[in-house]
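Note that this complex is displayed minus one protein chain, with the remaining chains in position.
The letters A, B and C name the chains in turn, as written, and every chain counts its residues from 1.
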Amino acid sequence: MFNEYNPIDNKVFQIIDDKGKVINKAMMPAVSDEKLLKAYKDMLFARTADLQIVSYQRQGRIYTYPPNYGQEAISGAVGAIIGDNDWLVPAFREMGAMLAKGVTLKELFLYFMGYEDGSKFQNAKKTLPISVPIASQLLHAAGIGYEIKYNKKDEVVFAFVGDGGTSEGDFHEAVNFAGVWKVPVVFIIQNNQYGISTPTRMQTASESLAIKAVAYGVKGIKVDGNDYFAMYKAVEESVKACKNGEGPVLIEAVTYRKGAHTTSDDPTKYRTKEEEQQWESKDPLRRLKLYLEAKKLWSEKEEEKIIPQYKEEVDRQFIEAENYGPYPKEDVFKYLYAEMPDDLKEQEKEYERFLQWKASKVK
Amino acid sequence: MFNEYNPIDNKVFQIIDDKGKVINKAMMPAVSDEKLLKAYKDMLFARTADLQIVSYQRQGRIYTYPPNYGQEAISGAVGAIIGDNDWLVPAFREMGAMLAKGVTLKELFLYFMGYEDGSKFQNAKKTLPISVPIASQLLHAAGIGYEIKYNKKDEVVFAFVGDGGTSEGDFHEAVNFAGVWKVPVVFIIQNNQYGISTPTRMQTASESLAIKAVAYGVKGIKVDGNDYFAMYKAVEESVKACKNGEGPVLIEAVTYRKGAHTTSDDPTKYRTKEEEQQWESKDPLRRLKLYLEAKKLWSEKEEEKIIPQYKEEVDRQFIEAENYGPYPKEDVFKYLYAEMPDDLKEQEKEYERFLQWKASKVK
Amino acid sequence: MVNAINDALDIKLAEDKSVIVYGEDVGVEGGVFRVTEGLQQKYGVERVFDSPLAESGIVGTAIGMAVAGMRPVVEMQFCGFVYPAFNQIISHAARMRNRSRGQLETPMVIRMPYGGGINALEHHSESMEAIFGHIPGLKVVAPSTPHDAKGMLISAIESNDTILFMEPKRIYRAIKQEVADGKFTIPLGKANVLAQGKDVTIVSFGAMIREVQKAMVMAKEAGISVELIDLRSIYPIDRETIAKSVRKTGRIITVTEGPKSFGLGAEISQIAIEEAFLHLEAPPARVSGFDVIVPLPKGEHHYMQDPYKIFYEIEKIVKY
Partner (left out) sequence: MVNAINDALDIKLAEDKSVIVYGEDVGVEGGVFRVTEGLQQKYGVERVFDSPLAESGIVGTAIGMAVAGMRPVVEMQFCGFVYPAFNQIISHAARMRNRSRGQLETPMVIRMPYGGGINALEHHSESMEAIFGHIPGLKVVAPSTPHDAKGMLISAIESNDTILFMEPKRIYRAIKQEVADGKFTIPLGKANVLAQGKDVTIVSFGAMIREVQKAMVMAKEAGISVELIDLRSIYPIDRETIAKSVRKTGRIITVTEGPKSFGLGAEISQIAIEEAFLHLEAPPARVSGFDVIVPLPKGEHHYMQDPYKIFYEIEKIVKY
């Protein structure tokens, strides 16, 4: 596949078209109906949660949140494939993959409500927290890849970055290190056409983002990131290559950020309604749904039935997060160091003294 | 040329072979005999200086120095082409190009003897000082390129980096910015096979360094950097493309660092005599000399006559530098700011008071 | 303050063609805080534009432009994202002049919203002025009002030195103030005495000034007279103004947002003891952040200076 879709030829790997029709049968991955249905439902759940969060935010119940809306197939495919022992190194727009690893919605809510506890990931092993400094997390993935190879483990790392992130020096260093070390990392660029307001063509003059693989001597492929099957297949083959000792893979997943950059952003300032409409027919859920409906695996009716259940579940977890309670002042201090400096202990005590004094003043 | 030698095909652009014979007549640049002879002599002068510095260093008369030995054709070709209004953004192994811009040997000596005055470049305009932090200077070149384009000037920037330097994030950001901005910068990678002791294959898994151009959508070419004609032609064409508004060019100049990394380095620790010998026949001066001799433009005799003159000139400038005198204490303070902070003035005065006190103590 | 900064940029863009403005999303979008709003429309994409997402790239290219004669004003989108540019700042922007013995200058301004109190994600709330103040060759300033922001930014753009211009994002839109039209400048390197007092000197800057002013109300009620100095310039520090004040009051407190150790407070205290040791009635004190990472929004109130915390220290130092 990596030869056939060598990024130098600037082809896009696709399996279904906008109507959900298979146009590349030879490449169709073997996914059972059951798994496929699960994947669709997972994506639907993610989207439901996503849209709901935006409305919570409008109600002032959560701070800045970066929606995944329109990009669900990418995390969906990774989520379907990633194993308990594989690592997930997210950027900040990978809800589906995080949920698949066992991160809970409640944890994500806590995080975006402003609790570090939301990055504890009680049930998700081998999952790094959301990484805010763009592209910096990719180096961690390369390092984890080294550990896997060093200890001869049968694992892979999935590392995410946006199109904007490819401009950072750390993107370069990460894929380059991984290439030199030949370590099992699947780098996935979610090319959603924008970095906040900046269109991808202002990030780089290169023909594609996938072609950057050539600069590091690693496998690369440009995939229709709104085509669940194509994403699935690409990820599956990448994992195979990684586990086969062939080194890292760079996937450019072409998609579109249907929502705002974050809840504090207004996309009408920098893009047109027409453009948004053009991408409507490429919506990843819509396309997979058309496929499933044609195969009689899913129906509008079932969808209408299940969405309220999802909404309820999202709401339940949201309210749990909302009732999480106050932020213990110890938490400000206690996690920085394995061995806490004496002076930091003293700072905490002094803060306690101040709070007592204040309590005596303001009552 | 850039199509013919598209780095994707991994060809090396060459014009003369190891015996100085033209093997690619079609590409031979039009250089007058006179200019050619001057170029050879400039390279010979640079080499003479270079070898002599190493011996000064052995005598303890200069600190760390990074020899250019074996890489002279690269700076030589740039030196022959660069104009007064073009910018030179060196790394630290570009003596020939710096001399061509009007930097004097004495200034270089001053610099490596430990005087900042060596970076004043009294006669060289548009030449940045030596840049020690690897690859960082490339961004300055991209910025200068922007200024040229912004003010619609007919100028180019020549920016240098080593093979090791291509691993730094700044390399990536610089070529990428230049690509997006389409600015007139000729990036030249001196691939001398090593970054100190680290061989190029441990820097990157990519097929070549020139191929990295693809990642930025810019022109790239891999050139035999020990072939003066090939370098000349590549630089000439790059300048043409730049001035034509086609954006930056990335040249990989394949060469070999015949000397040590710096005078404090011992290459026998990390490379073999055989390897060194293999490169002997590719020596850039040797090849150009064979060409010139065949054309009866130069002879061993002339060389024997001229080298002592060069040595004398080198020595003269060296001794001038050696007698440069003490480092005025004002110079520690006065150049940091256009507008010097009061406290810094006070620090200088206090230092003066201390010196007076000390003088009273140690006499 | 957003408008005042925009106005300063507008004035300099209009009068000097060598001034250009770029950074992430500063063009069409006008910046995530709308500081550069409307400028691209007015001055075109060659003078006001979006850069690729790469901070080292932004600062590094600005150095090149500056060396070539331009006056770039670049934006770091948030305080926590300046670090990828750290090498370019410390190794080049702050050194090119010294390295070339004055032959090359880098007249450039790096604008950067800093500080907490806006319920933001990690890396969006930091106040690391001490790190930048420690870098030889750099000047670091921070306004506390719209008026200062405008006058200081114009001075910064006109300066031939490299200026890190820290903008207190917390009060980007919080302080309403009439700002004079047209061009005016405020000299960099001089502090501003905002209130005369006799019992204790408080030195602060940026968004913390407002918190100190609230604490001063409490102090006044308690009969304590506070002299308030707005530093305006972190480096160079205006030693004279601090010295004069502390010689008068005999007591000094610094109020800053950054972590305590190796912070701004220690430097000011040192200046006080160097300049006014025999006048000191109590040890110079600092109200600063803890030596921790600014907590996410739900915990941030533990970290940020509240006026009570400042008043608590005022009481302590006066009773010492």
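Going forward, a residue touches a chain if its C-beta (ideal position, glycine included) is under 8 Å from a C-beta of that chain, and two chains touch if they have at least 3 such contacts.
Not measured: the values here are computed from a predicted model.
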{"item": "Residue among B:176, B:191 or B:204 touching the omitted chain", "value": "B:204"}
{"item": "Given A:34, A:300 or A:342, the one touching the chain that is not displayed", "value": "A:342"}
{"item": "Residue in contact with the excluded chain [from A:53, A:144, A:221 or A:292]", "value": "A:144"}
{"item": "Option touching the unshown chain, where A:50, A:72, A:116 or A:224 are the choices", "value": "A:116"}
{"item": "Residues in subunit A touching the chain absent from view", "value": "87, 89, 116-117, 119-121, 128-129, 133, 136, 138-148, 150, 169-170, 173-174, 176-177, 180, 331, 334-339, 341-344"}
{"item": "Residues of subunit C in contact with the chain not shown", "value": "56, 80, 83-84, 86-87, 90-91, 94-95, 98-99, 122-123, 128, 130-131, 133-137, 235, 237, 258-259, 261-267, 269-270, 273-274, 277, 282-286, 290-293"}
{"item": "Residue ranges of subunit B at the interface with the undisplayed chain", "value": "63-64, 111, 113-116, 132-134, 164-165, 167-170, 195-198, 202-204, 264-265, 269-270, 326-327, 329, 331-333, 336, 341, 343-344, 347-348, 351, 354, 357-358, 361-362"}
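The rule is simple: only the chains that are shown with their structure count from here on.
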{"item": "Whole-Å gap between the CA centroids of subunit B and subunit C", "value": "40"}
{"item": "CA centroid of subunit A to CA centroid of subunit B, Å", "value": "44"}
{"item": "Residues of subunit B touching at least two other chains", "value": "169-170, 173, 176, 180"}
{"item": "Sites on subunit C at which at least two other chains make contact", "value": "52, 54, 56-57, 84"}
